[in-house]
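The complex appears here without one of its protein chains, the remainder shown in place.
All chains are identified by letter, namely A, B and C, in their written order; residue positions are counted from 1 within each chain.
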Amino acid sequence: MGDILRKARLSTQPADVLAFTSSIDVDEWIFEADITVDRAHLVMLTEEGIIAGDVCSLILSALDTIQDGGIAELPPEEDVHAAIESKLISRVSEDIGGRMHTGRSRNDEVATCIRLKLRDELLRMMRELASLREVLIAHAKMHTETLMPGYTHTQHAQPTTLAHHLLAHAGALGRDYARLADAYVRTNISPLGAAAFAGTGFQVNRARTCELLGFDGVIENSMDAVSARDFMIESASAFANLMTNLSRIAAEMILWSSSEFDFITIDDRYASTSSIMPQKKNPDVAELIRGKMGSTVAALVGILTITKALPQSYNRDLQEATPHLWSAATCTLASVRMTAGMIDTMTVHEENLARQATTGFAMATELADALVRRCGIPFRTAHQIVGMLARMDAAPSLETIDEISLSMTGRRLSDSGLDEQAISDALDPVSGIRAHVSGGPAPDDVVRVINIFENTLQKDLIALDARCKHVNDATGMLDREVQACKHVR
Amino acid sequence: MGDILRKARLSTQPADVLAFTSSIDVDEWIFEADITVDRAHLVMLTEEGIIAGDVCSLILSALDTIQDGGIAELPPEEDVHAAIESKLISRVSEDIGGRMHTGRSRNDEVATCIRLKLRDELLRMMRELASLREVLIAHAKMHTETLMPGYTHTQHAQPTTLAHHLLAHAGALGRDYARLADAYVRTNISPLGAAAFAGTGFQVNRARTCELLGFDGVIENSMDAVSARDFMIESASAFANLMTNLSRIAAEMILWSSSEFDFITIDDRYASTSSIMPQKKNPDVAELIRGKMGSTVAALVGILTITKALPQSYNRDLQEATPHLWSAATCTLASVRMTAGMIDTMTVHEENLARQATTGFAMATELADALVRRCGIPFRTAHQIVGMLARMDAAPSLETIDEISLSMTGRRLSDSGLDEQAISDALDPVSGIRAHVSGGPAPDDVVRVINIFENTLQKDLIALDARCKHVNDATGMLDREVQACKHVR
Amino acid sequence: MGDILRKARLSTQPADVLAFTSSIDVDEWIFEADITVDRAHLVMLTEEGIIAGDVCSLILSALDTIQDGGIAELPPEEDVHAAIESKLISRVSEDIGGRMHTGRSRNDEVATCIRLKLRDELLRMMRELASLREVLIAHAKMHTETLMPGYTHTQHAQPTTLAHHLLAHAGALGRDYARLADAYVRTNISPLGAAAFAGTGFQVNRARTCELLGFDGVIENSMDAVSARDFMIESASAFANLMTNLSRIAAEMILWSSSEFDFITIDDRYASTSSIMPQKKNPDVAELIRGKMGSTVAALVGILTITKALPQSYNRDLQEATPHLWSAATCTLASVRMTAGMIDTMTVHEENLARQATTGFAMATELADALVRRCGIPFRTAHQIVGMLARMDAAPSLETIDEISLSMTGRRLSDSGLDEQAISDALDPVSGIRAHVSGGPAPDDVVRVINIFENTLQKDLIALDARCKHVNDATGMLDREVQACKHVR
Partner (left out) sequence: MGDILRKARLSTQPADVLAFTSSIDVDEWIFEADITVDRAHLVMLTEEGIIAGDVCSLILSALDTIQDGGIAELPPEEDVHAAIESKLISRVSEDIGGRMHTGRSRNDEVATCIRLKLRDELLRMMRELASLREVLIAHAKMHTETLMPGYTHTQHAQPTTLAHHLLAHAGALGRDYARLADAYVRTNISPLGAAAFAGTGFQVNRARTCELLGFDGVIENSMDAVSARDFMIESASAFANLMTNLSRIAAEMILWSSSEFDFITIDDRYASTSSIMPQKKNPDVAELIRGKMGSTVAALVGILTITKALPQSYNRDLQEATPHLWSAATCTLASVRMTAGMIDTMTVHEENLARQATTGFAMATELADALVRRCGIPFRTAHQIVGMLARMDAAPSLETIDEISLSMTGRRLSDSGLDEQAISDALDPVSGIRAHVSGGPAPDDVVRVINIFENTLQKDLIALDARCKHVNDATGMLDREVQACKHVR
């Protein structure tokens, strides 16, 4: 371990212990954020007169060089914060660089860095997820008339359309998007100025660093500010929830591209072959998405278990929690993008879908409903008559239905108005589907829902753009202030 | 298994298989909700002319009797929905009762029931959580001047006040509350009318059942409506997140009531004794809260793992997911209430807290900060001088500080303006705390934060009351419509 | 809460707190075990002269009555141990019944009860799992020549046989069985006599209660004895591992019974129908097994998270862990039995399996291997030639292969000995399979592996019988000693 923190207080640490305690390899995630936080803190310290303008100028210039060198050129310390300070001191002397950490602690510093970085991840993920929703809606538009079997229990149930099916996913992903947006609210708030946990005797200006860093507000209580990791749990939960939906899409892509289903062909770009079976074309990307769902559950469990029962305020356990967040974010972002690409490039086998749409007596419910409407019998009775038909594996002729009805209820349905035409109408999937409005596969209704989904998506994108603008404006402001400070010297 | 669904289609099921597949024992949770959904559906069917008014009237009356009998009097069927319908038919004949299930499926029915019940749980939980926040704020008000040690790494770090500490929890729980409120938005939407997953050919009025049940909107796509369980994952995530915060409070209560800490006495009501150690007074309630955090993580993992990679639309796996939601809700609701009671009744040992506040050189940071301010040395240098003092376990006299400073930097700090008075000022915890504004323990600032927290809480309660009113108004409307329908006959 | 433990020491507990802390509803699992532990403890106390023979006799007789009444007739106390003692005292006076708890604590008592009950669960589960292995082996024997497609990535890969496929599961379940047997070793050891955690000043005979309860040894250190729950984690891990394998079987049953695959028909007993789609026959049992896998993962996570970081020795958190164990055991035992029944009663569609076995150029690897053997070309080259064939979707004629080979390697494979006969031999799945020995689908080799699996199963059953006998012998011994003690009076 480096000496910057320990040298006066503790004897040195063996290499294996330093390797155990150091977070430097995962700190790559927050290296840039740390430099940004340093800059905002320095600008504020100078504005408040806590450090001198020329000191600030020298430090800011040195930080540019440190940033250019990247994390790989930092000296060995137990984390990126200590390493940057150590490098800074070695460049500009302790008398200058030793003043940067005035009025703060690594506790508020790291919490700020994690929030800044997670904010960026959330913004990127929302952008990608909006694209995926767009892809689903675009393909739904193409397939409002594409018949396919609808499933419950992986069994043919009733016919539907591919548009209706794809919109089910679009609807679910819309809620995932809203969760990310809500998580953003509780992420983009500033812990900076909380110091170790008790604030500081230096008169730091928390509102100013909040503004310079593009946060939407400060976390008022300083102990809460450094010890809270609920925002990480919330984002990891939203990722796992979203990945559950992506795993469902992936599972369907795998199923649909099997030779037994043969509903789609996955584009070569998203497929692999075998090292010994040269004919194979495997849905590897979809399988990995399905697998990565498990990795996000793992990450969520990691953060939850690690943060269980920790007393106030900062505990080193928290260091172990953060990498799980980055792991989940990485899995999820890439999976969103891959899903969009895979759906956008798949080939749909429409004839096969249509052929399968009506196998397995898929119109049974329509027939039962028709018996209800035509003959006025109770739904449960109609359900049993048609159930008996299914059991007998008989063609649904008027004669057979009458026979069953007679044995079951004592009367013929042809006496209540049933005729062959009514039966054959009920068994026509296209007309059946047209009757299923109110969120069902009826093409007109699907178009109605598409319009609603597009409107929601547009609103989401406007709000997303506003958030990005707020962050970018802050970045611009900080840059200008930093340049001004550098020229003070 | 009962025969209502199977009798025409499948041969009977052995008792052990029925026991395996039946959800009847956990359906107690949704028995009342199911009756409510039946009523709204029947009112709408009648209004739309799908069933006759006298049929509706007879069914509604029979449902009253069934409700009074409770779930225990239902016949054995594979779930509560089939059991209610079966009982209904046995009371009013299939010709009447067999019409209730027209235009719906158990798939949309169960999804609606779960959402109704979860909505109630969320409303109750928000109410209880608001109370807990109130308790924390109230006790913070009493203890703005109660000195105590602040901890990092379970080590004394800097002095703080009990108010500041309690507000850290209040702040965190405020975010938990906001997550529950957000989860409510994605819970209180109606799947009813989606039928099996493809809508129905009957012209059901989804907006009307939505209104009668107090939902805030409908889930547009019918396949999404029956297969989505993301709302359960979201609530379970919010519960686990909240329980993480409660487990932290519980862990502190356990620690603080140990004889070594002796900061508080837990009231007898929240303590137990031993079966063989008669002197013991054990913090069992706090330990169980800490433990129940693990049970909510378990529930969340259960729902996530179960819903992984399920293709559209309904799959029976979903039945296995729901009990985890109720288990998590039960754990969490009770834990919130117990935490409030435990904090509200604890006895605080103020002298002991104050005595411990200053042990362990807790003012070291203040001293280092004072050296920075007084002598203009860099923070890092001051940190090392004070670190050396700590290592030597020496009293922080001017002489010793000068010695260390001389050996470390080549000059005496007394030459830069340090004197005994400045040192002794820095070591006074009370004046130190007064300087820690901006979210720190300074009593005035704590009062400022209390005001903010109280404002937020008031706004939360106003919004909560509005939600409750919306639900109650709908309940009233449904009751009136049901009464009107019953008198049609 | 009842008064037996608290009355001298603590004031009473409100009803909601008692409801929160009481374990009485889940203690049903250990009610019988607790009575058994009481008996063994009493016999030993009497033998060691710690309580008098007539006292023991009176208590034992009262325990019979308490056992007959069942847990429902116990008075309200915070757990089953206190409730039994309380009931005992109310029956035989404190002067008699108040002596039963001499030399022990609820801490060692509950740990003993859990181990006794879990031991029984493990023995039952091993018995059921042995049956499932038997079923798989029996069906493998019937299907050594039943061709079917073998899959990787849910894509047809190479032909195999149903026997080979079923044996893959049998092999995996053999390891699951071994894990249960190993878990048994670390479960069936006695904590009794450890008292609260520090042993007791009474000269209890731990070896004697160990013997009377059929344990295989004692847990030496008394603090370890009461605080260890690693045996629960181990069993829950073994259950989750086993359920992972069962979920794989279940997923295949669901897939295979889809109309697209149509490989099997699940027997009516293990299927359900729909409330509105009367033609449906749904694989509900398989879906629930797949879902219950998630519930066992949940249970495991619960126990792990709850027991994290608990200091020595007993903590009340442990009470929250135990129900997760029973939940996992219940899920797993039932799922093992259902899987056995489902496989044993399924109808296999052999023609369909055979037809699918050779679709999708499944013999591609055989062809590539044949090119290697016949023409001496490297495997990687053969893989590419056949890969090109697959891409062209061309029939694998000698002419086409020569063309590809010429363009790729500059020479014709017919020049290296390839002829039409060799190609057609390579494409014959039956002869291909016969060559796949060494654990592959070759029928003779499958018979060899069946023999190995049957031998292992027989050895497992012999060891299981020995364990059951040991437990039963101890039960007999305890019964005799109890009868003898009862007649002392």
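FYI, a contact is a pair of C-beta atoms (placed from the backbone, for glycine too) under 8 Å apart; a residue touches a chain by one contact, two chains touch by 3 or more.
Just so it is clear, the model here is predicted, and its values are computed rather than measured.
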{"item": "Touching residue (missing chain; options C:T381, C:T400 or C:T475)", "value": "C:T381"}
{"item": "Residue touching the undisplayed chain, where the options are C:L123, C:I233 or C:L461", "value": "C:I233"}
{"item": "Which of C:R39, C:H81 or C:H101 contacts the chain that the document leaves out", "value": "C:H101"}
{"item": "Selected residue (touches chain absent from view) among C:I114, C:A250, C:L288 or C:C375", "value": "C:A250"}
{"item": "Interface with the undisplayed chain - residues on chain A", "value": "5-6, 8-14, 16-17, 19-21, 78, 81-82, 101, 104-106, 195-196, 268-279, 281-285, 287-288, 290-295, 297-299, 301-306, 308, 315-321, 324, 334, 337-338, 341"}
{"item": "Missing-partner contacts on chain B, residue numbers", "value": "152-158, 254-255, 257-261, 273-284, 287, 301, 304-305, 308-309, 356, 359-362, 364-365, 368, 379, 383-387, 389-390"}
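Everything that follows uses one rule, which is that only the chains that are shown with their structure count from here on.
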{"item": "Partner chains that chain B and chain C have in common", "value": "A"}
{"item": "Same-site or different-site touching of chain A by its copy chain C, using the half cut", "value": "same"}
{"item": "Euclidean distance of C-alpha centroids - chain B vs chain C, Å", "value": "33"}
{"item": "Centre distance in Å when chain A and chain B are each reduced to the mean of their C-alpha atoms", "value": "22"}
{"item": "Junction residues of chain C - those touching two or more other chains", "value": "273-279, 281-284, 287, 301, 304-305, 308"}
